[in-house]
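Not every chain of the complex is shown here; the ones you see sit where they belong.
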């Protein structure tokens, strides 16, 4: 396996009116091809910032970061990844189909190819038949699936997901987690996934990165001992609970309660 | 003291010097009157103010007053301090105007708002249509200034001998550059700046009494103003609330106005009245008034006031 | 007096009817939504007629609506000429020129954050000014025909549209813009696929404000010189000759034009920004 | 403060453009004047020159271009000329103790301000009361709102003379009240719209909360709807005061002609003194700026005390 994303001594400090904010400090991490890596940590510990650095949306103030062997900004220009934001962020003036077509239009795909790809990913996220609907006519879970479809529509090997299921209820979330795992298995993409939920992180990942704030750094990296095949009731297994416990402990260490 | 309110036809300027002089010098007070002078403005129709009861008496031009009379507003002329008309058409020689025969095909600036009647009847007497075209004249509704003449938008504009004409001169054009067509000289002069009241009020002896005193004092004011043009102009400036009038202009205006009031003792000259009516009736297809007015003037007030 | 009493009775009855309608179970139907305001308008007219007739108000001060309607019907040719002169030539052309200019300017300015920061406060300030005051200057510069009226309208509508468009272009969310960056989208792609659509509600806000301003601007400018046609010309001349009924006929035209312009704008807005929460059902 | 430099830059740009436009705008007047004074101008005669574009005139008569910057009656005055005129009619008169003279713009600005404030007060009151009626009564909502919009499409200039006649018939002396009515007519609408939005700003959950306390109508108005609407109120007050000023000036333009900034513009036009127009325009702009800034300050203070973020 080769490193798809590798960070060394990565630091990022925001200059704000109230002085500098150390969003990331000396972060070292390697993500291999085909990995599913979850980032978990209290609010403000720099999860989003780290993902944005990978995406080339933010420039680190120190350290090195490479994505597919390139600088992140170059990788962005090469359209190396698909990014899924916390809120679905679909454009309300476009239909679901139109939203999924958006990256394809921008990247200049051929008309006929577009149609195929949209159909393909709609099926992938089980939204066939909703192509002509507008985002606000769909439930939150369906919107979130559409935004995942949008990130899958073009050929990027990396999927960056920032709390994509944060706004959904537990049952819908369970279901989407299951679907996401299937999709990951099928496509073999490398996934970096931010979450607040311990069960979600444990259930999905091959690797769990626990972060702590002020300054944002990695406090634990846990390689999952769970098998690749994961039925939902795996979550009541002792192995699952042990992993959850370790994550919770790691989290609590770096948490203030307010 | 009895209250009288006077609505002017235009802003405070020497055109109305007689009334301001009477007010300032206490002539009204001596007649036991408490006079309020209401300045006019471009959108204030003295006729309407009179109809609405906003004033007891108003300064108005006869064509507008007669037109209003036909509209059902019975206005009556009770005095006529202005003997002759100050209106003229001022044209640029370099626009190719020498005589009235050169009007056709040119643009002429005209005041509306009730002041267009003398012009319209003049044009119809000349047989010129006012809808533009080769054989007629193009009419432009002149705004408040003389710019259309200065920047060539119009070949001629309406001016008063006492006001706008001098603004043209002040702007740098010389009398040599200009040709003047006075309405008086063209035989189409109509009576300007008379005092008008509502007919129904004349049935009230108390009102008539007040008007007699008012006209007497006003005419004293006018005669004083004619004799002391500079002082009269200064009095007018005193009352100008806009603070935009200049001394030079008002003194000059007073001098010119004095020429127009000179022939009048305040009493309406019936011959002038008849000439005005004839001119307005002779409007061709579109006359200003359509029938001989009845009772549009009275000598009752002036006869009592001036004897 | 009876006319006044009758009008008052009608007023009370109509108001009662409206109260009943507004609380009835058809209150959300389209018909009731139209009937209630129309009935209210009719009530105003009846009251007006009643007051004028009942108190015997002179028609050179306030003509009754019946007379206005009659004058309206008999002066259609005049009203049409004035409409063409003031609305079609002056207001509409000025509106079109001003709107397009403001729109292009906004897009140009928007490319520079520095200019945007400098221009927005100034634009906001200018949009709040009594710009009608430039009417005499414009008549001096552009002559007495429709060009000067259009110029006044251009100046009046320019700033509200500029400010709203610039603000609208900034209104897309950071996340939505980031999404475009993850696609490595070009400036024009981002402009056409994200920022312009997102700006539409703001742009229409500006356009709606501008429609009412345009009419006022065109009419006021006519007071400072005009050919012998146009709504402002007619209103002023008619006051001078005490044809107040004609004045009201012109006012009616202005209100109809303004209301339909606003209505058309709101209609287009609903089509274009159908996705905006305020327009979804 | 962050915006200071950009604003100054843009203002600087506007000034430069302005100065550059003065020459072509004024060249014809300057040449006419020079010709009358005996200078040789190409081509001769102002009528001939009308067909020649301004840049050609400037190129052919270079010596006279400068004169365009010093005209008494320019088509476009220079910023300096406007500034001087403003200073002459305000600061200088104030220094001489003649601030309240009729020739002073301070006096006229005061007249305009006076009517504006009355109109503003009247318009705001009508707007707020209307909004309360609309929010609390379905009938009012359904019947008033469309007519409020229609009312704004009526050209007030047309109503102005009638308002004057009617109010004088009702025994009101002077022009202050009619102007205030016109100004209120323009002012009430933004206040009404803003307040309707504001009074409807509380979410259902906030209203439900009060219901769980069994609060009555007054309590829910004063404890919830009113405070929730204040940010909207202030925003629309700023629009409203600007509209009130526009209304006063429109009211003064064709009907006043007695005093006030609108009357100065009109008289300046009648006597062909562009500097008077320009200085009155700028005085109006300054007045608008002051009024809006003042309201902005009040807003900051009031909302700050109500816990709004800095």
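Lettered A, B, C and D in written order, each chain numbered from 1.
We take it that a residue touches a chain if its C-beta (ideal position, glycine included) is under 8 Å from a C-beta of that chain, and two chains touch if they have at least 3 such contacts.
Note that the coordinates shown come from a computational prediction; the quantities given were computed from them, not determined experimentally.
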* Where each type of chain is drawn only once, what counts apply to the full structure file? -> A x2, B x1, C x1, D x1
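Please note the rule applied: only the chains that are shown with their structure count from here on.
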* Shortest contact path, chain A to chain D, counted in steps -> 2
* Which interface, named by its two chains, has the most contact pairs? -> C-D
* Structure fact -> Greatest Cα-centre separation from chain A belongs to chain B
* To do: With chain centres taken as the means of their Cα atoms, state the distance from chain A to chain B in Å.
  => 85
* Structure fact -> Per the C-alpha centroid definition, the whole-Å distance linking chain A and chain C comes out as 49
* Structure fact -> Here the gap between chain B and chain D, centre to centre from mean Cα coordinates and rounded to Å, is 34
* What residues in chain C touch two or more of the other chains? -> 61, 136, 140, 223-224, 236, 239, 244
* **Interchain contacts, given as pairs of chains that touch** => A-C, B-C, B-D, C-D
* In the complex, chain D residues that touch chain C -> 2-3, 5-11, 14, 25, 75, 138-139, 141-147, 149-150, 152-159, 161-162, 165-166, 169, 238-239, 242, 245-246, 249-250, 253-254, 261-262, 265-266, 268-269, 274, 277-278, 280-281, 284-285, 288-289, 292
* Asked: chain D touches which residues of chain B in the complex?
  -> 11-12, 36, 39-45, 48-49, 51-55, 94-95, 143-147, 150-152, 167, 170-172, 174, 240-246, 249
* Parts of chain B lying in touch with chain C, wherever the complex brings them together -> 42-43, 45, 47-48, 51-52, 64, 67-68, 71-73, 112-116, 130, 138-145, 147-148, 151, 153
